[in-house]
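Showing just some of the chains, left in place.
As written, the chain order gives the labels A, B, C and D, with residue 1 at the start of each chain.
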Amino acid sequence: MSAPVEERVGTAVSLRGLRKSFGEVVAVDGVDLDLAEGEFFSMLGPSGSGKTTVLRMIAGFEEPTAGQILLGGVDVTGRPPYARDVNTVFQDYALFPHMSVLQNVEYGLRVKGVDRRARRTQAGEALETVRLSGFGDRKPSQLSGGQRQRVALARALVNRPKVLLLDEPLGALDLKLRREMQLELKALQRDVGITFVFVTHDQEEALTMSDRIAVFNGGRIEQLAGPAELYERPATAFVAGFVGTSNLLADDAAEAIIGVPGVFTVRPEKIRLQPAGAPAEPGRCTALGVVREVVYLGAATQSVVDLDAGGSLLVLQQNEGGSVQDKLELRGAQVRLTWHREHAVEIGGQ
Amino acid sequence: MLHRHPRVRLALLLGPPMLWLGVAYLGALAALFVTALWTQNGFTGVIERQWTLDSFRTLFTEDVYRTIALRTIGVAVLVTLVDAVVAFPIALYMSKVARPGLRRILLVAVLMPLWASYLVKAYAWRGMFSEGGLVSSAFNAVGLESPGYGLTATVVTLAYLWLPYMILPIYAGLERLPNSLLEASADLGARTGHTIRRVIVPVVIPAMVAGSIFTFSLTLGDYIAVRIVGGTNQLLGNVVYDNVGAANNLPFAAAVATIPVVVMLVYLAAVRRTGAMENL
Amino acid sequence: MTLSGPTRVVLRVLTGLILVAIYVPLLLVLVNSFNVNKTFAWPPRDFTLEWWRRAAESQGALDALWVSVRVGLAATAIALVLGTMIAFALQRFSFYGRDTVSLLVILPIALPGIVTGIALNNAFRTLFGLELGFITIVVAHATFCIVTVFNNVIARLRRTGLQLEQASADLGASAFQTFRLVTFPMIRSALLAGGLLAFALSFDEIIVTTFTAGANQQTLPIWIFNNLFRPNQAPIVNVVAAALIVISVVPVYLAQRLSGDTDSVGPGR
Amino acid sequence: GDSGGSGSNDTAGGFTPPDLKKLETLGAGEGKLSVLAWPGYAEDGSNDPKVDWVSSFEKETGCQVTVKTFGTSDEAVSLMKTGQYDVVSASGDASLRLIAGGVVEPVNTGLIKNYADVYPFLKDRPWNSVKGQMYGVPHGYGANLLMWRTDKVKPAPTSWSAVFDANSPYKGAVTAYDSPIYIADAAMYLMATKPELGIKNPYALDDKQFQAAVDLLKQQKGLVSEYWSDYLKEVQAFTSGNSVIGTTWQVIANVAKGEKVPVDVTVPTEGVTGWSDTWMLSATSKSKNCGYLWMNHIVSPKANAAVAEYFGESPSNGKACAETADKNHCTTFHAGDQAYSEKIWYWTTPIEQCLDGRTDVKCADYAKWTQAWTSIKG
């Protein structure tokens, strides 16, 4: 999906031992990061885990309690926001209500003293990039949510910042629009080649869009990896649970099924659901159980199976063929679950 | 029952206040301005109900009334500007810098002078503007002549008296301005001056206009402060007061009173579009 | 951090200066209440407690204070009822003439006090045949106080919307139950803020009061006005004003606390 | 001499007052009385417990008194017209208007015991009677004197020219009384300095005379630092030095001296204007008996002395001089000094019919005076 970080030309953002406390609350507790130029980087984590605070420190709205922030190798830790070559797309867009769309987009150029004509041209191009040409004269209040989101994007991009910070920019949009905007945003980033730092608490969004993802928990980075590694090889139970469904096998069940004690996680889509009498396959772990619940999801069917060995597992089956009714009727049936040994990932218990 | 008849509910809600404001208050105003078209017996002060435009003729032919009207409007404009300029930084500090605890204290501090008597405050300023008072001492200390009693003192005193009425709406307006707008401006490269000029000021203008309705109308109607610190000057309020309270010439007083009323109505109509009415 | 460091410092300094400018005259009033000079000449020759002693004995000041409090409370009560009604009408219904109504509400405060004063004076005497007195002061004050309540309540209604009331109806509450249990508690702090400002407005009003007060009722500002013109009474007026400033901290602060959200105190908002 | 003495002219105006009956016999008090008074004329101890001549009246007569004060004569007139007040302390510039408007009624002085002791030169004057019928009880009088700061104004002035002359060295520090009636001061000054105008009475000015007085005042405005209308303002102005010379009342001078302000007063050579106040009874009063009792009380020696001393004027009852706390009070205020009193042009309401008896011209009435006053102040 993207080239490994090492091949990149330079480092866009470096955070060194970044800490921030508000009185008693430690919001960010020692973060080290290097973001490559042109990278699409996501910060994923539950509410209150410190994502926004890191972003605000990069933008310069918040002074770190300790640590340094480097942009393109230059230490900008003490600088005010207007002296940093980064721009932000706010969650609530923060469009200036008294200015037209065009004036909003021009704003950054205007304060830099770019002359009127050049400003018009560049702002016009930016609006074209986000497919809003012709909306320049409207007031933000006359736009829909998705359109406002795009204006905010154009307003930031027109300045050609080295780094673009986005704090849950899609959080306020509805599902369908959000999906569309995800694709657009990703395509845009590829076109303009600017480093994106993207904050979200939606794991699907992070997986779909990012080159790399940092999973935050309690002010620290719990795991930093590409989407596939993060999903397939979660380092901790927290990551396993937060990124995808947590399907844990522990204690006796793990011992009985996998043969080793420990805590393991198996992704639901890796598990094959077969009639109880199906023959065992070599190289695959096997567990017997009873289907407690079947839910039709459209593209897939999800079943909850109570294992004879204890615990339960979620199983996801793509609805490629066969009738829905057949699948639903499995409720209460004895089944055999199998998966490749390698898909049971041992995680550092927590 | 009522739930089926929104018109009935509306009538019940609006009826009493409209009787009060629309009938009693507007009626009183109308009666007053009808009086302006009557005349009075100069000696006994009895109003004679004969239609005449004499009052208005006097009002428009004598230069002195135009002079006073213009002076009054000028004072009102200056008072409003002084208040807007002074109220803005303190309102900005209260809403965007001070922490909630301090904010509450500042708000109380700003509201408290409203409870000290108007007259007493005006006399306090009289003391400060007198020869040897604080203001003249301060001016003399830097080698300037004290303004003494006069229009300057009037503007300062009125601005002081009406200041809370300007601070409160601006503060409320700034309070509603999301912090993220200020951050967005800084983020896009604007220094603070830029941000204030291009983002904060345009957004608080309706609030300032709302405050100016107070400062304007209060100044146009004042006749007391100018007598205390205004030296030999008089404002429209004095003319109205002298004619009604002193000369007992209600028709002429009513005619004079039409000037501030027209000024305020024109002003209200002009600011209506700014959304100031929502910010009062 | 929404404003840069230097700006914050400048704002802090300006705020300090403005507060000094606000409080120097008030301090002067306080100092003058101890000034031996009967016309509070500056600088004071000497200080005395005489005026405070005499003020404490001044029945007239106490009576006037009591009249002012009663007028303020009555006018505020009326303004609360009428202002709330208009706010509900304008916020909950759309009808022809809404703009006119909202203009009408601010008119009494937007027109100069002397106009309101002589208009009401004339109307009370000639149109309504009322004898000037307590009632007429209350009526006049209530008229220009309505707007502060109206503004606070309508701002609150705009912010809270209809949904809580619908939820209440949905759960089976009648219109009256909904008002008592949901609507009123929701606007309570706005009523408090608007009422406080209305009271303050009424409490220090002098111009309209001059024209609508009868023989037997003098409010505190009128008492002050009269006594400034009486030989040897002026210093006592300073005492009364100084005492008022000090006492007023209590209601203002309490109202701030009770209303909870600081932003709802304003000539409206 | 006759230079002053508006009193020499007994045929006031020549208007006919409404025909109202005076009370023939005194009945019992009605239990309450509403008083409209100059500040300091009806003190009930509520402002200063030591200053009280109302409570004793209430105790003696059972008439419960409420007091409303007014700031100018004109205010008094408009308040009286509301009919809410039973008695009023009217100055000469208000009284005729009250009489002509039928607001007050004739008074049967025979029912007022203390009336006999009132100085005779205060009785039956044009501002308190019409065609020999008294409309009230004379209460006290005083003059509008010239006051100056002895340390700043040298030599001591003897003429009003110090405040009227365009070349006055006290430019910017002159003060003047803030009321249309002050036009009379200018007219009086012109009477002496411009005899060619033919002014006989400063309250009876034909168009030319009136215009001359107004012009003089407009010119004076350039000298004026501020116009005063209350004690406090003038005392403060003289204390601070914002004003150093101007018209005043004796009581103001007394207060200023009490505060150790170096001031002095005089009756300039051109004469002075002044006031003589009269208690009058409302024609629509429902408490007329209490009103008579009040009029009797207020000119009783004790009360009359108390008022005169508190307010700072000459009592109308000679016996009051024995009751003043300051034994020099009557001397200071020239009480009973008929010659002094004759020098004063007492405030009288200017009306269209010239008060000096001329019938060939119309004089400027008070409404004109008011509008002129506005244009003088500009």
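Note that a contact is a pair of C-beta atoms (placed from the backbone, for glycine too) under 8 Å apart; a residue touches a chain by one contact, two chains touch by 3 or more.
The structure presented is a predicted model; accordingly, all values stated were derived computationally and were not measured.
Q: Full complex composition, in terms of the labels displayed?
A: Chain counts for the entire complex are A x2, B x1, C x1, D x1.
The definition used in the following text is that only the chains that are shown with their structure count from here on.
Q: What chain lies farthest away from chain A once each centre is taken as the mean of the Cα atoms?
A: D
Q: Write out the two chains that share the greatest number of C-beta pairs in contact.
A: Counting C-beta pairs in contact per chain pair, the top pair is B-C.
Q: Averaging only over C-alpha atoms, locate the centres of chain A and chain D and give their separation in whole Å.
A: 90
Q: How many angstrom lie between the centres of chain A and chain B, each centre taken as the mean Cα position?
A: A distance of 55 Å separates the two centres.
Q: Give me the residue numbers in chain A that touch at least two other chains, ranges are fine.
A: 61, 80 - these are the residues of chain A that touch more than one other chain.
Q: Check each residue of chain D and list the ones that touch at least two other chains.
A: Residues 71, 232, 236, 240.
Q: If we count contacts the way the header does, which residues on chain D are in touch with chain C in the complex?
A: By the definition above, chain D touches chain C via 34, 36, 39-40, 45-49, 66-69, 71, 79, 82, 84-85, 230-232, 235-236, 239-240, 251, 255, 258-260, 310-312.
Q: What does chain B use to touch chain A in their complex?
A: 178, 180-181, 183-191, 194, 198-199, 202-203
Q: Show me the residue ranges of chain C that touch chain D in the complex, using the header's touch definition.
A: Residues in contact with chain D: 37-42, 45, 54, 57-61, 63, 125, 131-132, 214-216, 218, 226-234, 236.
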